[in-house]
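A short worksheet on the structure shown next.
With one protein chain held back, the other chains of the complex are shown just where they sit.
Labels run A, B, C, D and E following the written order; every chain starts at residue 1.
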Amino acid sequence: MKKIECIFRPSKLEQVKEALSMYGINGMTVTHVIGCGIQKGKTELYRGSEYSLDLLPKVKIEIIIKDELVRQVIDIISSAAKTGQIGDGKIFVYDVETAIRIRTGETGDDAI
Amino acid sequence: MKKIECIFRPSKLEQVKEALSMYGINGMTVTHVIGCGIQKGKTELYRGSEYSLDLLPKVKIEIIIKDELVRQVIDIISSAAKTGQIGDGKIFVYDVETAIRIRTGETGDDAI
Amino acid sequence: MKKIECIFRPSKLEQVKEALSMYGINGMTVTHVIGCGIQKGKTELYRGSEYSLDLLPKVKIEIIIKDELVRQVIDIISSAAKTGQIGDGKIFVYDVETAIRIRTGETGDDAI
Amino acid sequence: MSKKWINLMRTGLLGVLFWVLAGIAVADTGDITAGEIAFAVDTLWTLLAGFMVFFMHAGFTMVETGFTRAKNAVNIIMKNILTISSGVIIFYAIGFAIAFGPSLGGFIGTKGFGLIGLEGADFGVPLTGFWFFQAVFAATAATIVSGAVAERTKFSAYLLFTVIITSITYPVVVHWVWGGGWLSELGFVDFAGSTVVHSVGGWSALVGAALVGARIGKYGTKGEVKAIPGHNIPFGALGVLILWFGWFGFNCGSTLSGTDEAISSIAATTILSASAATVSAMAITWLRYGKPDISLTLNGALGGLVGITAGAASVTLGGSLLVGLFSGALLVLAVEFIDQKLKIDDPVGAISVHGVCGAFGTLAVGLFSSEAGLFYGGGTSLLAIQAAGVFAVGIWVILISFLAFKLIGWVVGLRVSPEEEIEGLDVGEHGISAYGNLAGKTGHPIGEAIVANTPISI
Amino acid sequence: MSKKWINLMRTGLLGVLFWVLAGIAVADTGDITAGEIAFAVDTLWTLLAGFMVFFMHAGFTMVETGFTRAKNAVNIIMKNILTISSGVIIFYAIGFAIAFGPSLGGFIGTKGFGLIGLEGADFGVPLTGFWFFQAVFAATAATIVSGAVAERTKFSAYLLFTVIITSITYPVVVHWVWGGGWLSELGFVDFAGSTVVHSVGGWSALVGAALVGARIGKYGTKGEVKAIPGHNIPFGALGVLILWFGWFGFNCGSTLSGTDEAISSIAATTILSASAATVSAMAITWLRYGKPDISLTLNGALGGLVGITAGAASVTLGGSLLVGLFSGALLVLAVEFIDQKLKIDDPVGAISVHGVCGAFGTLAVGLFSSEAGLFYGGGTSLLAIQAAGVFAVGIWVILISFLAFKLIGWVVGLRVSPEEEIEGLDVGEHGISAYGNLAGKTGHPIGEAIVANTPISI
Partner (left out) sequence: MSKKWINLMRTGLLGVLFWVLAGIAVADTGDITAGEIAFAVDTLWTLLAGFMVFFMHAGFTMVETGFTRAKNAVNIIMKNILTISSGVIIFYAIGFAIAFGPSLGGFIGTKGFGLIGLEGADFGVPLTGFWFFQAVFAATAATIVSGAVAERTKFSAYLLFTVIITSITYPVVVHWVWGGGWLSELGFVDFAGSTVVHSVGGWSALVGAALVGARIGKYGTKGEVKAIPGHNIPFGALGVLILWFGWFGFNCGSTLSGTDEAISSIAATTILSASAATVSAMAITWLRYGKPDISLTLNGALGGLVGITAGAASVTLGGSLLVGLFSGALLVLAVEFIDQKLKIDDPVGAISVHGVCGAFGTLAVGLFSSEAGLFYGGGTSLLAIQAAGVFAVGIWVILISFLAFKLIGWVVGLRVSPEEEIEGLDVGEHGISAYGNLAGKTGHPIGEAIVANTPISI
C-alpha cells in the first residue's frame, strides 16, 4: 500500500476529484494548506505598510492505494491538476505499513 | 517508531482522546480534514441549483508512538471511534525514521 | 528523499521560514493543526460551566528534501522554533519514495 | 394640510411642487391646528418607536446566531425571520382583535379580526399606526422562544408555535393588561411590557426548552454540565447593542404619545438600568468565575433592559440604577440555576433574561415606583398587585405553552433526529451552510483562495 | 424660536442657557406658530426618513457581502461605500438639477447644478433637506447594480457606471415621475419608487450582469447551472433586516410630510407586504425544492418591500398582503428564470428583487389601488398608465445602461482578468483580504492562536 500525497491549486480540486472518480477511485482525504516554493507570493500594502503574501493557498489530497495503482493515479492527478504555470504543485509517494477500516476492522488492502 | 494516522468523525474526537488518555497516551496532533469514500455525501439545492456536498468533515489525528504500542493504540482508537455506520473512517500506519523534541533536542523514543 | 514534519508554535512560523530561506530552502507546505502533549491546556468557564482548552494551536510544516540536507534542516528548525518552554513541539522524519513536479513531470530530487 | 396635497402625494408626485407652486406650501401648512399637529406628532412618535422595535428583530437574530453554533446558524435565522413575518400577519388576522377588541368580561377581546369592525375605537393614534406598534411587539414576545429552543427544534414545530403565541398566548395577556382587561382594572402596572412581552416570551421559552429537552452533549451521563460556546461573539454583541438601541423605541414609544412629558425620563431610566445591569453582571461574573464573562455581561445588559421595562415611567433615576444592579446580578444567578440546577438547556439565556428579569422588573415597580412603591412609602398594596399579575400571567403562559408544545409534538414532532442535530440543522432543514465554503461543497469547478479560512495567520 | 437662540447655537453654545437664562426658553418657544411647527415636523420627518434610507446602504453592503464569496468581500464593500459617497456628490453636482430643475418639455430638468439657482422653488421642506432625502434615494438606485455584477467587475468600471446612473439614468426618470415630467402628467403612480428607484437599479443590473458575463464556473460547459453559495448568510440576513428597517423610512418618508395622515397606513402596508412575501417565498421554495431556502426567503422579504413601494399609500392592508404574496412567489420564479433560462448570473438576485418585483409592484397599483385599481372597480385605465410607465422607464434605462457599459468596457474594460477572478478581487484590486488571517500573510513575526479558524470544535 502506498500513500499518494498531492499538493496543488484549490481551483483544480473538482477536476482532480472527477478524474479520479472516473477511474474508480473515490476514497480520499483533503486538507487545506498553504505553501511556498518557486512561486513566491507578492508584497502588498495595508495602511501604507508592506506585508508579504508569500504562503499561498493550496489543497493537499491524500490517497492510500494498492501499490499497483500508484503509477496510474499519479498520471491522472498530474494531468488533471496541471496548468503549466509555476505553482502547480507536487506529488509525493510514501509507503504505508498497514490500514484498518474502523467500521469493520478489515485490514490491509481490504480496508481501503 | 510508527505514526498512526486516523481519520474519523469529528463527533468522536472527545471519546477517542479520553480513551487514549486513559491508556496514558497524551501526545497527538489533530487536523480538520474533509473526505469521501464509500460514504458519498448528498445533493442539495441552493437558489434552485444543485450542488453536491460530497466531501464530508472528518478529523485526522496523528500519533507517533513506539513500535510496541501500535497494536494496542489501533484497538483503542477503533473501538472509541466506531459507530458501525458507513463513514467511520480509517487508520493508517507509517514508519517514522526519527523524532526530535525541539525544546530539549532529545531524539528517538525519548522525544515522544 | 525525506519528509521533515515539524509541529511548533504558530508564533515561530515567520522565524522558521526566514531561517530556512537564508539556508536556501523555500519549498514547504504549512498546515494549521491543534495538538496536545506534555503541555496540557487549561480549564476555563463559559457561563459558569467548565470546559477545557486542551488542544492548543500549532503549525505543522512539511518539507521534502534530499537525504543529505536532513540533519542541517532539523538543526535550523530546532533553533528557530525553540523557546525552551513546554509546548515547543516536535520534528519527525519520514522516508519519501518519490516526488513528482506536476508542472513539468520531473521526478525525484529534481522535483523538489 | 389640505386634501389636495395628500392627493398629489398619492398620485406619486412626491415633493414635486415646483416652480408653479412656489410659495404655496408654507402658507398651506399654516392652516393646520395645534391639535392636529399634536396628533401627527403622536403618530410619528409611535411609528418611529415601532420602527426601532422592528429593528430589535435584527438584534434578536444576531444574538441568537452568535450564541449558538455555526452549524445551526441558518436555521436560527430562518426562525427569526419567519417569526417577525408570520407573527405580524397573524397578529393582523387574529391577535389584535383578541388583544384590543371589545372585551368579553375583561378576559379576551372579541372583535377586530383583520382590523375590521374597529372603526369606533380610538387609540390616540390612527388604528393602523397603533396596530403597527403592537404587531412588532407581538413578534418580539414570540421571537424570544426561538433562542431557548435553538439547535434542536424542528423548523415546522417552531413555526406552529409562533402561530399559537401570536394568536392566543400573547394577545390574551395584552388584553388583560393593556386592553382594559382585569389586570389593568386591578391597577397592575406594566408600562412597556416586562411581563406582558418579556415574561410571556420567557415562560414560553421555559416550557419549550424543558419539553424539547437539552441539546445532545449539553449534560453528561453523570449530570455534568458542559459548556457549548456560541460561534460568533461579535454577532452576539452587535445584537445586544441593536436590541438596546431598539429598546429606547420599545420603552419611550410605549407612551404612544410624543407629547408625553415622561419620555425624557423614560429614556434616562432605560439607559441607566441597562448600564447598571451590564456593570453588575460583569462584576459578578468576575467575582464568581475569576474573569469577566462576556456572554453573561451581554445578557446582563438585556436583563437590565427587561427589568426596567415595567417601571420605566414610574421609577426615579436612582431607582433605575438599583433595578439595573439587581437585574444584572439576578440574571447571572438565574442562568446558573436554570442551567446547573434545573438542567434546562437554554443556549442564549432567554429564560433568565426575559422570564426571570421580566418578573423581577414587574415586582420592582411595587418596590421602586416613586408614587406607590414600598420603598417610597407606598406600602405593599401595589407590590401585591404586581405579584398577582406576575403569577397570573405565568400560569396562563405556562399552561398554554405546555398544551401547545404537547400538541405540536404530537402532530409534527418537536425535535430533529439526533443525526441531524449532530450534523447541524442548517444542512438538514435548509440544505445549506451559513458559511459558504460548505463542507466539501463541490458545486462548481473553480477553486478559490479561502483566505477567510487560511489556517495560519502568524 | 428666536433668531437669538439660533445664533447662540451657531456659536457652539448648544444647550447652555443656564442659570441666567432660566425660565426664558419655554417662553421663547411660545412665539412659534402652528404653521412653523408643522413645517419643522415635516422637515424632521423627511430627514429622519432620509437617515433611515442612508442606513439602507449598510443593509445593501451586508447583503451583497454575505451572498458572495469571501475572496471578493473587500471589493464589494468598497463598491458599496463608494456608491453612497460618490453618488451623493454627483447627485449634488448634477443629478438633482436634472431631476428637479425647471423642466424642459417634461423630459429633463435644466437648472440647479450644485443646488444653485433654485431659490424660488418650494419643496415643502427646506431645499437642503429635500435634496438630502433625494440624494440617498439616488445612491440606492445606483447601489443595486453592484450586487448583480459582483465578483468579476473591475472597480474602476463600476465607479464610472455609478457616475452615469446618478447623473443621468436615474435623475431623468425621477424627473418624469416625481419632477413634474410627462409620466406624472399622465397620472402614473409610483409612490416611493418601485419603478423610479428599484426598477432603474434592477434594469441597470440586468444590462450590467448580461454584458459583464457570468462568473467563471457559474455555468458549465454543457450549460449546467452551478450553485455558488454566499460565504456568510448571517451577514445577508442582517443586511435584509437593516434594509427592511430602512424601508420604513423609504416608504413612510416619501410623504415628505410628517403631518400626512397616510403615514400610519403606509407603515402597515409596508410591513404586511414584506411579511407576506417572506412567507410566500419560504413556502414556495419549500414546495419546489423540498426545503425552505434561506437565501430566497431573504430575497423574498426584499421582493415584498420593492413590490409595495409603488402602492404603499394607495392599497388597503388586505391588498398589501396580496401584493406581498405575489411578490414573494414571483421573486422565486424570476430568480430561477434569470439564472437557469436566461443564464444571466446575478449573485445576489438584484435583478429579480428590484427589477422584476419593482415592475410588478408598479403594475399592482393598477390592480390594487383602492381608488382606481382594476380590482376595486377602477377599470383598466390606471393599469394601462402604469404599464406604459414601466415600459418607458425600462426602455430608457436599458438603453442608457447598454451604452454606458459598452463605453466603459471600451475605455477601461469591464472585467478583471480570469486569474484575478479566481484568486479573488480583494487581493487583486485592493491588496488585502477581508479576513485578516491572510493567505500566508507573514507580515509580522508574532504568531497568534487563530481560534476563529481552529479546525475542530467538537
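Throughout what follows, a contact is a pair of C-beta atoms (placed from the backbone, for glycine too) under 8 Å apart; a residue touches a chain by one contact, two chains touch by 3 or more.
Just so it is clear, the structure is predicted and the values come from calculations on it, not from any experiment.
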May I ask which residue of E:V88, E:L118 or E:A157 touches the chain that does not appear here? E:V88
In the whole complex, not just what's shown, which of D:L47, D:I98 or D:V189 touches the removed chain? D:V189
Specify the residue from the set E:F161, E:W203 or E:F235 that touches the hidden chain. E:F235
At which residues does chain E meet the chain that is not included here? 1, 5-6, 9-19, 21-27, 29-34, 36-37, 40-41, 43-44, 47-48, 50-51, 54-55, 57-58, 61-62, 65, 69-70, 73-74, 77-78, 80-82, 84-86, 88-89, 92, 114-115, 125-132, 135-136, 155, 231-232, 235, 238, 429-438, 441, 443-458
In the full complex, which residues of chain D touch the absent chain? 33-35, 37-39, 41-42, 45, 48, 52, 69-71, 100, 102, 120-125, 130, 133-134, 177-180, 184, 187-192, 216-218, 220, 226-234, 237-238, 240-242, 244-245, 248-249, 252, 254-265, 267-268, 271-272, 274-276, 278-279, 282, 289-295, 297-298, 301, 310, 313-314, 317-318, 321, 371, 422-424, 426-427, 433-448, 450, 453, 455, 457
Given the full complex, what residues of chain A touch the hidden partner chain? 10-11, 13-14, 30-33, 44-51, 59
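Definition applied: only the chains that are shown with their structure count from here on.
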By C-beta contact count, C-D versus D-E, the higher one is D-E
Rounded Å distance, chain D centre to chain E centre (Cα mean): 28
State, to the nearest whole Å, the distance from the C-alpha centre of chain B to the C-alpha centre of chain E. 50
Enumerate the residues of chain D that touch no fewer than two other chains. 431-432, 438, 440-451, 453-458
Of all residues in chain B, which are in touch with two or more distinct other chains? 11, 30-32, 34, 36, 44-46, 49-51, 55, 94-95
